[in-house]
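What you see is part of a larger complex, with each chain still in position.
Read from first to last, the chains carry the letters A, B and C; within each, the first residue is number 1.
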Amino acid sequence: MHIRPLKLAKDVDLDFFAKQTPGFSGADIANVCNEAALVAARKNKQEVEKQDFLDAIDRIIGGLEKRTKIISAQEKKIIAFHEAGHATVSWMLQYAAPLVKVTIVPRGKSLGAAWYLPEERQITNTDQLLDEITATLGGRAAEDVVFGKISTGALNDLERTTKQAYAMVVYYGLNDKVGNLSYYDSSGQSEYSFNKPYSEKTAETIDQEVHLLVEKAYNRAKEILTAHKDKLEQLANQLLDKEVIFREDLERIFGQRPFEEHTIAENKENISTDERDESFQANITENEDVNYEESDN
Amino acid sequence: MHIRPLKLAKDVDLDFFAKQTPGFSGADIANVCNEAALVAARKNKQEVEKQDFLDAIDRIIGGLEKRTKIISAQEKKIIAFHEAGHATVSWMLQYAAPLVKVTIVPRGKSLGAAWYLPEERQITNTDQLLDEITATLGGRAAEDVVFGKISTGALNDLERTTKQAYAMVVYYGLNDKVGNLSYYDSSGQSEYSFNKPYSEKTAETIDQEVHLLVEKAYNRAKEILTAHKDKLEQLANQLLDKEVIFREDLERIFGQRPFEEHTIAENKENISTDERDESFQANITENEDVNYEESDN
Amino acid sequence: MHIRPLKLAKDVDLDFFAKQTPGFSGADIANVCNEAALVAARKNKQEVEKQDFLDAIDRIIGGLEKRTKIISAQEKKIIAFHEAGHATVSWMLQYAAPLVKVTIVPRGKSLGAAWYLPEERQITNTDQLLDEITATLGGRAAEDVVFGKISTGALNDLERTTKQAYAMVVYYGLNDKVGNLSYYDSSGQSEYSFNKPYSEKTAETIDQEVHLLVEKAYNRAKEILTAHKDKLEQLANQLLDKEVIFREDLERIFGQRPFEEHTIAENKENISTDERDESFQANITENEDVNYEESDN
């Protein structure tokens, strides 16, 4: 409906376009169409072409592209392997969300990103959470396995991982040592509590269990990458070459994914706009309340 | 009185209706009747039927049904066993509150619920509190016993259990190690206290005792479910089949409950509107102050 | 003076009435008389009778009777033994305050109460404090000795006991280990202090000493009750029978109290309105900042 009033170039494949906008609302799609028309107009085109739609989608989600950021060849290579790491690890894990595309085009603070198809899952179990954590650590694990060196670029991944691991142990009662307890406070009263609701000893146990859980997931990510290092490299090289690669490309490298991810997707009548973006983050410099990472001067 | 002015269908059984609304005030009942009339009107019915009343009751209590939530077949099965776990464990425990109905119809954040008849109990002893905690843990215990896997869906149960266990140990003086002490402050002054009123060593003892108490209750729930696994399965299957089952159905499976629960109920002249809802909770996503459980993307 | 203008029934014994209102001010007595007249008027009596005065006194002190609270026979029995426990233990301890009446008529949150004659004592020593703590623990100790089970009903007693024990150790310098030190701050400046004024090690010692002190008092209460179990039972049975019993009844069961409690009372020219009410408390449900004790649903 939103697409009709625009003059479309022949290369616009509505099926492909639909796959790139999972869970978009009508308003979101209208927005993309307007943006695509503007993009085409700026380039003095008579028709709105496929690339204009892709650019528009990217602008809506990731903010306007900033090509002004200078990234050296060596940095580009690290980013490619980092993103390829996410893709490879998540491909090999049964419960990791299905990938949509991987890109090393920088947007905002992000230097690269892996896009996943959001699943509307109502219940999550330990295996699923561990697979997600492992996939999130896949980026840094790839840097480690390939270059033997790790970087500050995984800040975002580590923050997410740390929070998820703490939630498993402290909120969801999914850790054996801490047991079937939840220190989650749905009443919102704990906002005013100036103390941890447990003793230092319990705090120590929680830290240890979170540490074990995350290190185990990290080692699992490294094992997967070591076992599939050749495919990781193919993927990274394609990324360096094309900058954006899609699910089709992944299937060409890895073959059909063995897990029944589509059955869930097909069930869905309604898809949320939630998507995970495993971004490889540039050094933070504008953020003034983090005065530690002044590393790029 | 509130029901008279409405044109009732023949299937409206006032006795059954009364049992579904324990402790409702006059205002609540008026509200249900209005809602039922609206429900019937929306369906262009001439009469208000039994189902309209049931829908109205559900709307008043659980919010409008949201059928838009997608729940996979596997998830539905987990929810059914979780709720059947609450029902089975509470049926087998002398001091657990009597069940009214169990449902796996999602409402709001809840994916399923077990409804209990509220008892106006003035005094509560250790045995009663332990039975309640055990029944609350029955949902997760069923997931554990049947699937060998536990999920994030018990968040609500664990939070309730944790708070009750701490209250036993820290407020009610019901723990041997901590002894006949209460750190409850009825004066409300402790609101401004930024410190725990006891030493770290005492905090540690409290954590250990709460841990032991909860783990013991969890194991007891698992033992009950293992011993009655066949009935648990019958119940879960009926739930998957019918979505809502009532006390009558439970009695058909388990036989008459041996405990004298009705003697207390008969004594009552006045029933409060308090009811317990052991809900199996969907992943929380809207709640912005919990940034840990972003597990469904 | 306040009693004159009212038309009094013959059964009004002014001496008895005076004993029930120790330490009442003139204003309090005027209030009682007005209330008694109202009570009589509501019952369409021509004269104000003894019972009207008793009801009036109770209303002034304990709030209006709420007969709507449902208490089961078993609960009534527990309450009776709890209150009889307070009465028995305090009767047997030299320094416990003299009892005035014991009741199991619920009022407000209280399910029962033991009333004491307030002593205007200027100086309090260790023995007196320990006797008071022991008497306060007498209620729970009776539940323990008679039923082998303890309940949440002692919350109020335990809070009082805990605070008194901490005051002995932390404020009054009455503990050998902590010594002749007082962390009491008469200047009121510590209100703004966010830290305990002592080290964690001292906090630990304080907790241990308070624990020992309270457990010792609790065991002493149990020993007294075990030694006088027959009298405890007589008292509890009379309470179940009559709901309120007075000092005269206690003397019929226990005989004259051997301690010289009256000598102090006789000395007094002026009696304060202070009285202790060892209430057996119903489950707290309205109190919203205590979300732990949701035990009655």
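One rule holds for everything that comes next: a residue touches a chain if its C-beta (ideal position, glycine included) is under 8 Å from a C-beta of that chain, and two chains touch if they have at least 3 such contacts.
Source: prediction; values computed, not measured.
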| item | value |
| --- | --- |
| Total identical subunits in the assembly as filed, 3 in place | 6 |
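Operating definition for what follows: only the chains that are shown with their structure count from here on.
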| item | value |
| --- | --- |
| Relative orientation of copies chain A and chain B, as a Cα rotation angle in degrees, nearest 5 | 60 |
| Distance between the centres, which are taken as Cα means, of chain C and chain A, whole angstrom | 64 |
| Computed distance of Cα centres, chain C from chain B, in Å | 37 |
| Touching two or more other chains - residues of chain B | 194-195, 200 |
| Chain A residues touching chain B - in the complex, by the definition given at the top | 97, 116, 118-129, 132, 160, 163-164, 166-167, 171-174, 178-186, 188, 191, 194-195, 198-202, 264, 267-270, 274-276 |
| Residue ranges of chain B in contact with chain A within the complex | 68-72, 75, 78-79, 106, 111, 137, 140, 149-156, 158-159, 161-162, 165, 194-196, 200, 203-204, 206-207, 210-211, 214-215, 218, 282-283, 285, 289-297 |
